[in-house]
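Below: one structure, written as C-alpha cells.
In this view, the complex is presented without one of its protein chains, the others remaining in place.
Per-chain residue numbering starts at 1, and chain names A and B are given in the order in which the chains are listed.
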Amino acid sequence: MTDQTRLRRFHSACWDEQLLTDMSVDGERGILVPTPEREIMDAFHSLDGLVPASVARDRPPNLPELAQPQVVRHFSRLSQMTMGGDVQSDIGQGTCTTKYNPKVNERLAGLPQMTEMHPLQPVETAQGILEILHRARGFMMEIAGMDEVSFQPGHGGQAVMAAAAMVKAYHEARGEAHQRDQVITTIHSHPCNPSGPAAVGYEVITLWPDDRGYPDLAALEAVVSDRTAAIFITNPEDVGLYNPQIDQIVDIVHGAGGLCYTDQANLNGVIGRARAGDAGFDMCHFNLHKTFATPHGSHGPGCAALCVSDYLARYLPLPIVTFDGHSYGLDFDRPDSIGRVKDFVGNAMVVLRAYAWVMNLGAEGLKQVADTTVLNNNYLAELLLGIPGVEYSYGTDDRRRLDQIRFTLEKITRDTGITAADLSTRITDFGLQKFWLSHHPVTVPEPCTPEPTETNSLQELEEWAAAMRQMVEEAYETPDVIRTAPHNGVTTRLDRSYLERPELTYVTWRQWKHATEKAASVS
Amino acid sequence: MTPVVGLIVNPIAGMGGRVGLKGSDGDALRCAVELGAKPEAPDRARRLVSAMLPNANRIRFLTCGASMGADAFDCRRGDVSIIVDCPASDTSRVDTMRAASVMAGHGVDLLLFVGGDGTARDVCEAVGDSVTTLGVPAGVKMHSAVFATTPQAAAELAGRFLGGWAPRTREGEVMDIDEDDYRAGRLSARLFGYLRVPSDERFVQGAKACSSVAEAVAAADIAEATVEHMEPGVAYILGPGTTTRAIAERLGVAKTLIGVDVVKDGKLLAQDVGEEELVDLASEIPARIVVAVVGGQGYLFGRGNQQMSPRVIGLVGRDRILVVATEAKIAALRGRPLLVDTGDEKTDAMLSGYLKVNTGRGRSTPYRVEA
Partner (left out) sequence: MSEVVYPYIPNSAPETRAAMLNAIGVRGVDDLFKDIPDRLLLKRPLKLPAPLLCECDLERHVRGILARNVSCDDRLSFLGAGSYQHYVPAVVDSMIARGEFLTAYDGNAYSDGGRLQATFEYQSLLCDLLNMDVTGFPSACSLHATNTALRIASRVTGRHEVLVPATMNPRRAQHLHAYRRAEEVATFTSVDADSETGLMDMEDLRRKLTPEVAGVLVENPTYLGVIESQVREIGEAAHAMGALLIACVNPMSLGVLASPGDYGADIACGDAQPLGVHMNYGGGALGFVAIRAEYVMEFPNLMVNIAPTLDGEGFGFDFFALPERLTYIARENAKEYTGTMACLWAIAAAVYLSLMGPQGMRDIGETIIRKSHYAKSLLADTPGLGLPLAAPHFNEFVVNFDGTGRTVAEVNASLLEKGIYGGADLSADFPGLGQSALYCVSEVHSADDLRLLANALRDVTR
C-alpha cells in the first residue's frame, strides 16, 4: 500500500447541453424514410378511407426537428457526461455489482443472428439462440444447485414477484393458500423482496437485525406459523455479511410448511463456493447484469435467472426452453404455470452475453471471480479502516465481510457535520462514481457501501481509498469544499425543492417550459 | 432575502448535571451554584455562533441581551440585533418564553435555542409549531427529539436549512420530566408537545431516518391499516404520539396531543383520560390498547403514557396491545430493544419478549421488548 497514490485532477465534460427541443429547426430531417414504389403509390396515393377520419391526426406530433449531425453531437456529448463503468472503476456502486463488461460479448450480441431474430420465428430457425438459452440454463442450475430455470424476468424484482406468484400457486395446489397469507423477509434484504410478495397480495413481516447484523432467529421463531407462505431473504445481505445460520432459517420455515427463496443478487463473492440449493432453498435468482457481467445499459435491460427445485418447476412462467436430444424447443403446454411476467422468452441478448462470460471463465475462472472479489473487498476495507472515522457496520469483532461491505462514517459526521451523502457527492470530483449509501430505511447511520468487483485492479482500489482519505481530511480541515461540492461535475448543485414540494416535479420539457414560462411571466 | 435567525440562550441550563443534580430549576439551581456548578450553555452558544460565522454575512441574527444571547456573539462581526432585554439577575422560564414570542413575532426563518428539555418546553409553550426551531443541547435532559447532536451539527443544519438545501421540516416531540419527581427518584417523563424542526435527520438526535413526506405517508398507511381492522363494540385506547394521531385523523376524530383518548365504533368515546377511567372502561367493555413508540428513547410504556398503568394493561391483556410505528422509527432505535417501565415488575415481564409492531397495511415486524 502506498500513501502516495495519485488522485486525478478530474473534471467532467461539461457541455451545458441544450434540450433537444431547443435545438429544433423547422424542416430539418435526421433521416429519410423509403417512399413506396410507384405501383404502390399509384394504387394507394390517397389515404382517404385508409385512415378513419375519427382517429386521423389533425396536426403533426410536436417532436423536435433536427439534422443528423446535430443528433449525433447531442447524444455523444451526453454520453461524455456519463460516468459509465467503461471510464472509471465504478467501485462506488455498491449492491449493483458493476464490473467490466467484455467487449467480445458486445460484438456477439450485435450479430444479426441475435438482433434480427423474431421471437415467434419457427423454432427450427432459432436453434442457435435456443441452444444458448438451454446451455445457460444448465449453468444456472449448477451454480444455484437447482433443477429448472426461467430467464423471463427482466430484473431481480420481477424474479421475486414471479416467485411470490409461484409460492401462491404451490400453496393453492395444497389447499392452503387461504391460510398461508404471510411472507417473511428482512430489513436488509433488497426492497423488492417485500414488494414482490406484496404485489401478489401477501402480508409482509419484516425481521430486523440483531446487534451482529443478522436477522434474529428468535424473532423468526416468534413469527413463523401455519400462516407462513414463504421467506424471501437476501444472502449475503447488503452489509456484506454471510448469515451463518442461513440453513437454520431455512429449516425453521420449512418446518412450518413454508417455502424458502433467496435473492442472490449478491452472488459475486460466493459463486462456486456456496450454493442456494445446498443451503436448502427452494428457489433463488441471479442478476445477469450483476454477477454475470452483462452491461447495465444506463438502467437496463437486464435479466434475472429464476432458478427453482424440481417440485416447483411446473409453476414457472412460460415458455420453458427444452431439448429432446436432437433439437431445442419452447414448451408452452404448462397448465400450472403462473403465466408470464414478461413477453416472450426473456432478454435473450442478455443471456447470450452471460453465456459467453461463463464459457470464457469456466469453473476455475468463476472461483477466481469469487476469490478475487472477496480479496478486493477486504483489501479495500483494510485501507478504509485505516482512515480515522471509518468503521465497519455491526461490529468490531473478527468476522470477515465478503462483498459490498457497509461502513459507517458516523464518527466523522459527529465531529464535523459532514455526512455520508456529502462525501458521496464529493467523491465524483475525483473522477469516481458516487458511492452507494443504503436502501431505505437507513439502519446503519451514515452508511457507505462500496463494492469492488474482481475486475478492479490494485491501483483502482488504492485510488478509491486515497480519495476517501483525502475527503475525510477535508471534512475535518476544509469542510466547505465538501459542502459546496461537486466542483468538477456535469453541473453545479441542484435546487432540490421538489423533494418537499411535489408540484415542482417536471418530467418532460413541456412541463418544465410551462412552469418556467409561467414563473417568468409573473416576475 | 437575507434569512433571519433568532437565538435564545438559557444560561442556567445544564447547571445541575455536572454536580450530580438532575435539572436546574428553582432550588436546585441555588444548590448547584453552591456546589460550584459552572454554566454550560454560554460556551455551547459561543461554539454555535462561531460555527455559523462563516455564513454570517448572509444571515441577520436577532437575539437577547447579555447571557441570554448577545454574549455569544463577537459583536464586531455579523448583523446582530438585540431585540429582547435580559434581566439583570436570575433568568427564568418566563424570560425564555417572552423572547421566543417576540422573535416569532418578528417572523424569524429559524429560531435557535441553547438549553435542555426544559428550555425546549418553554419555547414550545410560547410558539408551538408556528416557527421552525432547533435546539442546541446544554443540559442533562435531552429526551426531546428537537436537538441537534452538537453545536457544530446545529450550525451545519441551520446553514443547510437556510440555504434551501434541507428544506423539509417535521414535528419533533418535546418531552419533559417532572423535575421534583425525578430528584425524588421517580422518573416520569411526558410528551409535552411538538416543535417544528428542520428535517435533516442525520443531525438531530432521537429522530427518524426518513423524509418527512414519506413519514407522513407511512403514518397514514398505518392509520388506514389500523382503522380497517377495528372491530365494532370494542374500545381502542389511543396513546400519545404522531402515529396514533394519524389514526385519529383517519377516523375524523380530534386527538389530544399528549393525552390518552378512547375511540369506539369510529367515534370519540373519551378524551384525555386518566388511569381510573381506563380501568373502569376496560372492566366493562372489550378494549384494545394502541400504543406508539414515543420520544427518542424507544419507550413503549412508561414515558408519557402512564395512564396506561399496569392495571389497565392487565385488564386489556398482552394479545390485545397493538403497537404501531413507522419503519423509520424502528430504524432510529438502531437495534436497541423497545423498553417498558410500567412501575410493576410483573407487568414489565409480561410485556417483554417479541411484540408485533404494525408498520403499515399488510406489514409488520416482530420486535424485542425489554424492561
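The working rule: a contact is a pair of C-beta atoms (placed from the backbone, for glycine too) under 8 Å apart; a residue touches a chain by one contact, two chains touch by 3 or more.
Nothing here was measured: the structure is a model prediction, and the numbers come from that model.
A.B. asks: Out of A:Ala256, A:Val270 or A:Ala420, which is the one that touches the chain we can't see?
C.D. replies: Checking each option in A:Ala256, A:Val270 or A:Ala420, the one touching the absent chain turns out to be A:Val270.
To be clear about the criterion, only the chains that are shown with their structure count from here on.
A.B. asks: Chain A to chain B: how many Å between their CA centres?
C.D. replies: So the centroids are 40 Å from each other.
A.B. asks: Given the complex with chain A, which residues does chain B contribute to the contact?
C.D. replies: 54, 149-150, 152-153, 155-157, 159, 164-165, 167-168, 202-203, 209-214, 327-328, 330-331, 334-335, 353-354, 356, 359, 362-368
A.B. asks: If you look only at chain A, which of its residues touch chain B in the complex?
C.D. replies: For chain A paired with chain B, touching residues are 187, 194, 198, 202-211, 216, 218-219, 222-223, 413-417, 419, 421, 440-443, 445-446, 480, 483, 493, 495-497, 499-502.
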